[in-house]
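One protein chain is absent from this view; the other protein chains keep their places.
Labels for the chains are A, B and C, by order of writing; each one numbers its residues from 1.
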Amino acid sequence: MIIVLKPLSPKEDIERVENMVKARGLDTHVIEGAEMTIIGCIGDTSRIDSKLFEVDPAVTKVMHVQEPYKLASRAFHPDDSIIDVSGVKVGGDNLALIAGPCSVESVDQVLEIAKAAKASGANMLRGGAFKPRTSPYSFQGLGLEGLDILCEAKAATGLPIVTELMSAEYLDVFNEKVDLIQIGARNMQNFDLLKQLGQVDRPILLKRGLNATYEEWLMSAEYIMASGNENVILCERGVRTFESYTRNTLDLQSIPVIQKLSHLPIIIDPSHAGGKWWLVEPMAKAAVAAGANGLMIEVHNNPEMALCDGSQSLKPAKYDALLKQVAEIAKVVGKTF
Amino acid sequence: MIIVLKPLSPKEDIERVENMVKARGLDTHVIEGAEMTIIGCIGDTSRIDSKLFEVDPAVTKVMHVQEPYKLASRAFHPDDSIIDVSGVKVGGDNLALIAGPCSVESVDQVLEIAKAAKASGANMLRGGAFKPRTSPYSFQGLGLEGLDILCEAKAATGLPIVTELMSAEYLDVFNEKVDLIQIGARNMQNFDLLKQLGQVDRPILLKRGLNATYEEWLMSAEYIMASGNENVILCERGVRTFESYTRNTLDLQSIPVIQKLSHLPIIIDPSHAGGKWWLVEPMAKAAVAAGANGLMIEVHNNPEMALCDGSQSLKPAKYDALLKQVAEIAKVVGKTF
Amino acid sequence: MIIVLKPLSPKEDIERVENMVKARGLDTHVIEGAEMTIIGCIGDTSRIDSKLFEVDPAVTKVMHVQEPYKLASRAFHPDDSIIDVSGVKVGGDNLALIAGPCSVESVDQVLEIAKAAKASGANMLRGGAFKPRTSPYSFQGLGLEGLDILCEAKAATGLPIVTELMSAEYLDVFNEKVDLIQIGARNMQNFDLLKQLGQVDRPILLKRGLNATYEEWLMSAEYIMASGNENVILCERGVRTFESYTRNTLDLQSIPVIQKLSHLPIIIDPSHAGGKWWLVEPMAKAAVAAGANGLMIEVHNNPEMALCDGSQSLKPAKYDALLKQVAEIAKVVGKTF
Partner (left out) sequence: MIIVLKPLSPKEDIERVENMVKARGLDTHVIEGAEMTIIGCIGDTSRIDSKLFEVDPAVTKVMHVQEPYKLASRAFHPDDSIIDVSGVKVGGDNLALIAGPCSVESVDQVLEIAKAAKASGANMLRGGAFKPRTSPYSFQGLGLEGLDILCEAKAATGLPIVTELMSAEYLDVFNEKVDLIQIGARNMQNFDLLKQLGQVDRPILLKRGLNATYEEWLMSAEYIMASGNENVILCERGVRTFESYTRNTLDLQSIPVIQKLSHLPIIIDPSHAGGKWWLVEPMAKAAVAAGANGLMIEVHNNPEMALCDGSQSLKPAKYDALLKQVAEIAKVVGKTF
């Protein structure tokens, strides 16, 4: 941590701020020049609220040098983490291919989609049982019944299942039945929920919040890891910008950035990012070319009648054609599935 | 709802889309011109996912005409709602003046601040017992012990208390002890929590999410109202933009916009918006001049040693001076406290 | 400037980076701790591209300590600058009140509006002769003819005139006829144009770009000042965010921030920010309460028939009523007009 004081600060100001720093167990080191006076703070600053020092009238700004996360940091764990999702490896050179409908609607629907997706090469099944909807009047999902339908599809196809947890109330049932527990973008900073994920044995799929910085996203992963569950997979699904033609702006730079800062795998959800089915194919290919560790794609057998997000779903035949091209690009960049 | 088709769409395309609309219980009305073909959809469209129609290849876009919220809408309830917070009226010409420390730290701290704030004119006491922190390693608040300290301060001063609820687990104890239950920006779309707020008798202070549109914010209010609790106060605390000199960008246009779209009161939190104490005074005065229904301001007796957000807190003397100017501006715009 | 190296960087890495720094005429000062190794760079770093050092593999980031602007900086010029616009003082406790139509349409129109605005208290007249329009098919302004109409209105009312310059081609005629030359948001980083403003004697009104940080805005002012024209007035007119209900999000925190960082006056344009006439009144009052040095407001005698931006214009009677309230708020915060 570096504290910048007003240029040519008098000795008593420097000493007063140094004392604030030392009172928190850190060493100080002062550099004085005509244009700046700074105090370098040496020691573990990760648990110190740096903004505190801005209260002092001599301080103009405080800058962090260390990353505030540890368990999620690449520095702490130089090798890629490979997360095991009921037998499917995610991370490193393995490509996670998660497919399925936005919402679970019926046994027939999910079974039909799951079988088709598996035949195309998908290795996990997604489907929403509990749905976060902007409107209280929209379809909210089938709830526990939806979960049971997913389990049936898993039994029939062998595909591990991925679905979103919205409340700690269902922690036990998710831990029992769900292979990969998804935390949605809107709950990325529901810290109370994050802390409770240390109690489950299942890996967590943590979506990026719509306005979360890379650092905040990794700090949310850190919450889960610090609570005792180190199996976290990150999922980029677009961030909110001024552009409203697309639902969100997909940030594919997140792939190399996260892979530099962290050892955790990162997968891409092009369906939610763009909100339009015809954006899914080019963005899925781009994600794999950029080195993503997986794709999460909405597939629906009858998008026109979907209860949710039909306009961003691929039909099974389109998904099949997409995976063929994805396979070729994966080969170029050294990924397999 | 209006569905825009490709210009000069053939009859069968128009009919196919009309049938999709009629299947959902709406009437249709077609307008055809050289540059556009549109289908006006007549009936209650508030529960219909308009994006569904974008699946059809003839459709270029779907536009909503009605607001998707009802209970929160000014159209539904033309007069200002006046919310009663344990005797303090919020809304209309009454100015809510909420003050207190970011975090509850000790009985002495809270009592000292509460007494000073009341003497200056504050009519509610705020303080965080459960704290949403970006880092799992930061101070997380005193929890239930902090709640008891607030109650002690309430007993001593008579000020109703405002504090943040982060988990449905504490719903009962908040309902018993807290006069105004705050839902923080990061939980604005924690829909599971919102739905449960219908079970409490206390009014709710709903902060705007960092990237929430006015419509999404009002939809979150609608969740609470539709679950049975119509006493919602909105609180603007800044939105996230590209500008990082300030913590967030305070959107004071939200005041006239919300007052036009909704009957619910809106108060402003200039402390969290800017993240710097010297921004609080000018923004508090601006908010009142713009017609805000209240102010929520962090006041701390010893900001240098605050466990959280000291850099954005006013000392009691500065708060006192601010309220004197606020009183004069309030008079100009017809507000009282 | 501070260069952060990888923690525990070996001696040769530190020396290599130190040599890069010294080659640019700066002194270095190294601080080494278990968690960080930093190099403080002492000397005038304002002309050094700090990103250059990021090329070195041992460097993790480079942080600026000094502000990159000098002439615009409050540190360089502690007192408020008072800019003289043909006799009207802008800055300090004086409130600039600029009013007029978006576009100059006819002599009668401008004269009528100018007289009414002056009677209400306005002390400058605005009107667009050259109009920056998103569409090539929209009305582009009357050009030089519009300029002559403004001059006629100036002759009739004595109000100094403000109008936008879009091209260096008209520099001489603007210098001759226009009292305050406006540079629009879209040209805020038209560096070629900025550099040429040193050749004119007239003060410049520099609007903030839609996505400009405070620092970039002040750097654009620095361009003008460094080219020889130190009479710059800044104008906030809203920034672009995810919220599309309003045209832009008005950033009133810019008032105290700019006044802290710079000695230049800052005025607010609530008409362009919100794009709706009913937002102008509350935002104008808020701006004055926050300490703005002036207001620029669109006034039109017949907004329904305006060739441009009628929906954000006030009618003269509404402007008159607004200025009465503005006068009262100005008194509270120590401003006069």
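Convention: a residue touches a chain if its C-beta (ideal position, glycine included) is under 8 Å from a C-beta of that chain, and two chains touch if they have at least 3 such contacts.
These numbers come from a predicted model, not from an experiment.
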{"item": "Interface partners of the hidden chain - shown chains only, full complex considered", "value": "A, B, C"}
{"item": "From A:Val59, A:Leu142, A:Leu252 or A:Ile267, residue that would touch the chain that is not displayed", "value": "A:Leu252"}
{"item": "Interface residues of chain C (partner: the chain not displayed)", "value": "20, 46-47, 49, 51-52, 54-56, 68, 130, 132-139, 166-169, 186-187, 189-193, 195, 210-211, 216, 219, 222-223, 226-227, 240, 275-277, 303-304, 306-312"}
{"item": "In chain B, positions touching the absent partner", "value": "2, 4, 7, 27, 29, 31, 33-36, 38, 40, 42-45, 63, 65-66, 75, 240-242, 244"}
{"item": "For chain A, the residues touching the chain missing from this view", "value": "211, 213-215, 239, 241-246, 249-253, 255-257, 260, 273-274, 278-279, 282-283, 285-291, 325, 328-329, 332-333"}
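Convention: only the chains that are shown with their structure count from here on.
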{"item": "Chain-level touch network, classified as line, ring, star, complete or other", "value": "complete"}
{"item": "Rotation angle superposing chain A onto its copy chain C by C-alpha atoms, nearest 5 degrees", "value": "180"}
{"item": "Chain A and chain C: spacing of chain centres that average the CA atoms, whole Å", "value": "38"}
{"item": "Residues within chain B bordering two or more other chains", "value": "211"}
